[in-house]
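Every protein chain except one is present and positioned as in the full complex.
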Amino acid sequence: MKLITAIIKPFKLDEVRSALEQAGVQGLTITEVKGYGRQKGHTELYRGAEYKIDALPKVRLEVAVKDEELESITDAILASARSGKVGDGKIFVTSLEQVIRIRTGEVDEAAL
Amino acid sequence: MKLITAIIKPFKLDEVRSALEQAGVQGLTITEVKGYGRQKGHTELYRGAEYKIDALPKVRLEVAVKDEELESITDAILASARSGKVGDGKIFVTSLEQVIRIRTGEVDEAAL
Amino acid sequence: MKLITAIIKPFKLDEVRSALEQAGVQGLTITEVKGYGRQKGHTELYRGAEYKIDALPKVRLEVAVKDEELESITDAILASARSGKVGDGKIFVTSLEQVIRIRTGEVDEAAL
Amino acid sequence: MEATLIEVQYALDTFYFLMCAVLVMWMAAGFTMLESGLVRSRNTVEILTKNVALYAIACLMYMIVGYNLMYPDSGNGFIPGLSFFLGGDNTLDEVLASAGEIYYSNLADFMFQVVFVATAMSIVSGAVAERMKLWAFLVFAVFMTGLIYPIQGYWSWGEGFLDGLGYSDYAGSGIVHMAGATAALAGVLLLGPRKGKYGPNGQINAIPGSNLPLATLGMFILWMGWFGFNGGSELMVSNVESANNVAKVFVNTNLSAAGGLVTALILARLVFGKADLTMALNGALAGLVAITAEPLTPAPLLAAVIGGVGGAIVVFSIVGLDRLKIDDPVGAISVHGVVGIWGVLAVLLSNDEATLLGQLAGLAAIFAFVFVASLIVWAVIKAAMGIRVDEEDEFSGLDMAECGMEAYPEFVSTRAD
Amino acid sequence: MEATLIEVQYALDTFYFLMCAVLVMWMAAGFTMLESGLVRSRNTVEILTKNVALYAIACLMYMIVGYNLMYPDSGNGFIPGLSFFLGGDNTLDEVLASAGEIYYSNLADFMFQVVFVATAMSIVSGAVAERMKLWAFLVFAVFMTGLIYPIQGYWSWGEGFLDGLGYSDYAGSGIVHMAGATAALAGVLLLGPRKGKYGPNGQINAIPGSNLPLATLGMFILWMGWFGFNGGSELMVSNVESANNVAKVFVNTNLSAAGGLVTALILARLVFGKADLTMALNGALAGLVAITAEPLTPAPLLAAVIGGVGGAIVVFSIVGLDRLKIDDPVGAISVHGVVGIWGVLAVLLSNDEATLLGQLAGLAAIFAFVFVASLIVWAVIKAAMGIRVDEEDEFSGLDMAECGMEAYPEFVSTRAD
Partner (left out) sequence: MEATLIEVQYALDTFYFLMCAVLVMWMAAGFTMLESGLVRSRNTVEILTKNVALYAIACLMYMIVGYNLMYPDSGNGFIPGLSFFLGGDNTLDEVLASAGEIYYSNLADFMFQVVFVATAMSIVSGAVAERMKLWAFLVFAVFMTGLIYPIQGYWSWGEGFLDGLGYSDYAGSGIVHMAGATAALAGVLLLGPRKGKYGPNGQINAIPGSNLPLATLGMFILWMGWFGFNGGSELMVSNVESANNVAKVFVNTNLSAAGGLVTALILARLVFGKADLTMALNGALAGLVAITAEPLTPAPLLAAVIGGVGGAIVVFSIVGLDRLKIDDPVGAISVHGVVGIWGVLAVLLSNDEATLLGQLAGLAAIFAFVFVASLIVWAVIKAAMGIRVDEEDEFSGLDMAECGMEAYPEFVSTRAD
């Protein structure tokens, strides 16, 4: 199994969620994060003093998937999360050794 | 070493923490997240218009553990986080290549 | 590629960010988390009743890096995040199987 | 000694006027809190800015020209004579010689009137929230408070033609509230709904307000200020009859708001299944608007009923405007416009001197003029500088785009909607 | 001309009454802000709803029957005669013929009295917060404001038997504040503490309030409104003596609150080690409650001391009630009940006409009646519809369960407790 971690733009969340649902994903976990990257923040003045808003709000998605689904699901994310502008985010894939569903104790693919 | 990532119901956090302490865990990191899954949200009316609250609040726990402790610790989580109702959450296990304690520079198991 | 996850003290974030930039890191993602560990919280009284503030605010950093950069970057974090006091945090390293840049579809090292 | 007594009466009435003015001025804070609680946090600084600025603009414009337009020295009943700035106050001799005709300070009158203009303008700001350009709004405020409001106000309160037609509107359900709502409606029609409010298949999406304690505080402030709004509109307190009248106005205003609140709360519970706080707040305000056209003649029980009907109307009106895709984030058009009409008509329930014809004439004249005049001004502003922020700014919030700061920089989370 | 002078006096007293009523009405906002700041955010919409609704219900019920019960035309000293709705106001002739007996508008009196009922009821809402069903509370409000409060109010202020016994309670430390706290106590006893407040081994867990600026604002509003509460209770301002009295009441009210605040703040610092803001707020309110039974006769320094003692009592009372597992999220029972008793007794320090016996009789009668009557009403409501939300709703918050919305939908985080 694989754990897909995707950093996306917040306003793309709804689209990505639908795409994932369509791709057969039954569950996911999201976290509100801030990202630094090629997309730069902006500088504002507050009472005449400067402040940089350089960490941009992003949403971090975690989806655990079966090995064979990996590609279709990353494709779904790619298609739905892309706006084409800098800052669209990244997908990270790591290997998942074990999954357990707490409610039932089911493990691995059955737990997804 | 392994990294255990568990998604649990927020109100179970205290219990899970005690269970982990008893299982010998010395440190953990928690994040407030929202989860989509089999447990469905609910629809409310606000000024007559509908809105769906479909992302449910969850707590995400990260615990780095020694290989030999893995089972006892996932068991502790399973036992303490279970309410038996849908939405109890998941445990994900990934392999951890390296751990460093920032304060001392100690590495790996000594750093846990 | 590796995924470095570091838990640090919030007030060290700016320093760590500069250090990472100097070490050639182009992007990172941060999450506000709470940590339990050797650094203990404190007990306060509210209207005469006790409450323990035991989860301490921490910042969780995620940086995806090339294998060969791993050491220089963890060193940069170690140097910049250390205050020498208990609670400085940890660095966790996991293996990263795949990285995709959503905007362009570039993969792996090109996507970092 | 008789002179001293006249002086004391003059002083009492002036002081009463000023206290009522302070209460109405306070309503500006009420609108501000109400609106900033009912919008999303990303548009909060902008709505705060709009509200503080419109109050200031209203005060300045009314001083410069509005007050003189509304209470002109000359005029043909439709178009008032033009003059600028405020005149002097009554001299002691004038007061004594007037045989009770002059019984309060002119400047106290100005002070009381000026806070009414601000009220009318405040109504607009809520309806166009979360998508209108700040400076476009402020330009409109200049025209609304300097020209549009005063001219129609002159018709009724400045001895213009509506006064002649017997239009009866004690404290301004029509003249202030419906007028404000009408200007808002014109703006909203040109502006369109907020992005995401109405779905492609006719869905109506809720956009929850970000801070309901503030909205509730705003409602309480408005309720409190309304005692000045209606109570001051008796214009006198210094004898038994007028003192009794003021007391009755206070009691009726309070009961009408109470009736509106309870009705809207129960109705929302029945229709929506939950106790919708925001509807209860709107219900109370609806009760206040409903009684404003005639807070004196109804018996207290009738006042509660008039407010109750207002509270019922507002629930259906809010839902109905949403069906028509007229997007009004705070319900201002329903509360002040639709219920304002009800208020003007409800005068007929207890005031024998009012006529259906007079009331309808007033409503029609005010609506038509304010609507057309506002539409023209909005359209000109739209052509000249645009009235709507661009999509990206609307998405990321007007606060950054217009004001460069966040309302709650430390604890607002990113939202996915 | 003498008639005119009488009219002016009547007008001044009426106006003074109305201004004081506005200030007391404003206290409803104060309670709302205080309580919504001291509960958790997940129960905030519900407490807002409760507060706005109880104010409206109080106004309606008191108009329908409560006012007439409290100031009845007939009655045997214990049970007042029954009648409905408000009567007419004083005619000019009556006023002139009364030789100063009739010196203010009846409706102004109603207006002033009605906001007192709402105050008493507001006290209840804080104590039962975070676990009581919304509609059960509102049903109780109907009985409390329509029957229970007016009947015991009649005993003292409506020339009932407590008045005869010499019970002295200027603005209602006992009649309003302790009465409200007693009804709250009865409710809390039937309701039980919030889940998680008391641990299995006798721990007392803190449940921090979610928005302390709001709570502080609430305290300031209450302090401000209290000038009307106590100041208006002189019932007259139009001659030198009563004007001096009103001024003294203002000064003493202010100093007593100041004394309470400083004492509670210092005491909390000494006992708890930190400057507990919420204790300081409760201390100020305790000072206000303490002086309410007699704000006129104490010298200013004594007023500050009476308030200071109130501020000390409240700190110990809050801690003590927690030991008894009487869970009162905002400290209402301590502030209004325990300190209310102190206030009634403190009358003896400066008012020679009050007797220990009279004060004790008043406390006993009010407490016994309000407690028993409230307990019965609460019990009936409990049997009929339940008074406590179910566990899951209590955990996830009353806001979603009762009102279907969140107070701060954009920035409230999930909490693990």
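Each chain gets a letter, A, B, C, D and E, in the order it is written, and its residues are counted from 1.
The rule is short, and it goes like this: contacts are C-beta pairs under 8 Å (C-beta built on N, C-alpha and C of every residue); 3 or more make two chains touch, one makes a residue touch a chain.
Just so you know, these numbers come straight off a predicted model, no measurement behind them.
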- Message: Just to confirm, in the complete assembly, which displayed chains does the hidden chain contact?
- Response: A, C, D, E
- Item | Among E:125, E:211, E:292 or E:317, the residue in touch with the chain that has been omitted | E:211
- Message: For the chain left out of this view, which of E:95, E:123, E:257 or E:387 touches it?
- Response: E:257
- Note on the structure: Even though one chain is not shown, chain A touches it at residues 44-51
- Absent-chain interface residues of chain E come out as 1-2, 5, 8-9, 12, 16, 19, 23, 40-41, 208-213, 216-217, 219-221, 223-224, 227, 231, 237-244, 246-248, 250-251, 254-255, 257-259, 261-262, 265, 272-278, 280-281, 284, 299-301, 304, 408, 411-413, 415
- Note on the structure: Per the touch rule stated above, chain D touches the missing chain via residues 1, 4-5, 7-8, 10-12, 14-15, 17-19, 21-22, 25-26, 28-29, 32-33, 36-37, 44-45, 48-49, 51-53, 55-57, 59-60, 63-64, 85-86, 89-92, 95, 104-108, 110-111, 114, 134-135, 211, 214, 217, 402-411, 413
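Going forward, only the chains that are shown with their structure count from here on.
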- Item | For chain B and chain E, chains touching each | C, D
- Message: For the interfaces B-D and B-C, which has the higher count of C-beta pairs in contact?
- Response: B-C
- Task: Between chain B and chain C, tell me the centre distance in angstrom, where each centre is the average of that chain's C-alpha atoms.
- Result: 18
- Item | chain D-chain E separation of Cα centroids, rounded to whole Å | 32
- Query: Per the centroid of Cα atoms for each chain, what is the distance between chain A and chain E, given in Å?
  - Reply: 52
- Among the residues of chain C, pick out those that touch two or more other chains and give their numbers. 31, 94-95
- Message: I need the residues of chain D touching at least two other chains; which ones are they?
- Response: 208, 272-274, 276, 278, 413, 415
